[in-house]
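Only one protein chain is missing from this complex, and each of the others stays in its spot.
And then subunit A:
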Amino acid sequence: MPKTKKDKCKQTNSINQVRYGCALGALHSVTAIPGAMPITHCGPGCVDKQYMSLAFYNGYQGGGYAGGAVTPSSNLQEKDVVFGGAKHLDQLIAASLKIMEADLFVVLNGCIPEIVGDDIGAVVARYQKKGVPIVSAETGGFKGNNFTGHEIVTEAIIEQYVDKFAPDKTTKKKGLINVWAELPFQNTFWRGDLAELKRILEGAGWQVNILFGYGSAGVKEWLTIPNAEFNLVVGPWLGLKTAKLLEKKYNQPYLHLPILPIGAKQVGDFLRSIAAFAKENEVKTEAFIKREEKEYYYYLEYFTDFYAEYWWGLPASYAVASDATYNLALNKFLVNQLGLIPAKQIITDNTPEKYREAIREEYKHLADDVAAEVEFIEDGYLVTQTIKQGEYGHKPPIIFGTTWERDITKELNGHIVEVSYPVSYDVVINKTYIGYRGALTLLEKIFTTAISKSA
């Protein structure tokens, strides 16, 4: 047997049961912006694979105006590898501009043309010179996963479109913030989550550039990015790179809040941190929290009968296998607001090394008296093995994970709530699990799953 190289998590370079897409998968970050259209320069099947995995068998989110079967692609053949595919891309862009209506075009390449050496930037630059709102993002698969791709796309749009087309790049508008949070489509509930995030931020007095999804004013909203007072990065790491770029570029400070807030306690902390950072909207924030908590606890009061009295047993311990954002968010909520016991925590998004230590620290103080260990694993076999080793006590645990965790959940006789890509057994339209409203939905989901198992 040849010797196999393994990393700290005993992981080899082979991964089964994928938990993210490739960098080209970030074409979904483009389709998530109303009015934006991706143009892809890649092999046949590349877009299909990214779409089917990230946007179809993941909550059945669908393609919409610019995704799925709509996305133009050069469908590179062997001749493009032999003779170069730049001309082919040029033809594709020209044709797309003729028949596709969009406010912004984003050319993304797959790994084939980047390896062959097509000068995609030069092709796109010719259109940029003519004033076409088009940018190029080098998202060859070897650059990393779709989280990396998302940052490449975001930065390409800022550098090549916003910077060029924004009517005013110097004025700062008091109270206007750019929000960098979940990864569209990868985070199955991003639509509902971003809507709730926008709702609570607006409730607390902020004007919000949410940038992706229905709540975004689309491409023209992106043009106001330089006018924001500051950038708000919500989540353990994604978006930090973009915020740092904007800090340098437009002299915008940023606030990094690693915990995507679920439930009254976390949302309260979240909104108060923002008000304290900006020294703004304190009164509106308190008034909003008061109003929302009144409603939230109205519902919770009735829920407590069930939570305290249900005779047939409810889960007490849990494991989470998900991307960093949801993992930390769920842990905070489950420990602080439900009093559940963390058993195994696995982050599966290949978080860049430089952020991992800070994330581990977060788990050391989930509550005053609760700490947990977190592991960074991407391989499905090892995720399963790790969950299997958890100490769950004598009651069946609840597993927050992906569709891949169904088998191990059965083996543990536990309950499963799918929260991370791929979520193949939930049809998701605009459901949210965050904020005030999403927390209640999450409670419904958790306990409906738990008590209906034997029905």
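Rule of thumb we're sticking to: a residue touches a chain if its C-beta (ideal position, glycine included) is under 8 Å from a C-beta of that chain, and two chains touch if they have at least 3 such contacts; residues count from 1.
FYI, contacts and distances are computed from a predicted model.
Taken from the listed names "NADH dehydrogenase subunit H", "Aminomethyltransferase", "ABC transporter substrate-binding protein" or "Dinitrogenase iron-molybdenum cofactor biosynthesis protein", the protein name that UniProt assigns to the chain not shown is "Dinitrogenase iron-molybdenum cofactor biosynthesis protein". Check A:V82, A:I99, A:A308 or A:A455 against the missing chain and you find that the one touching it is A:V82. The chain not shown here touches subunit A at positions 78-79, 81-84.
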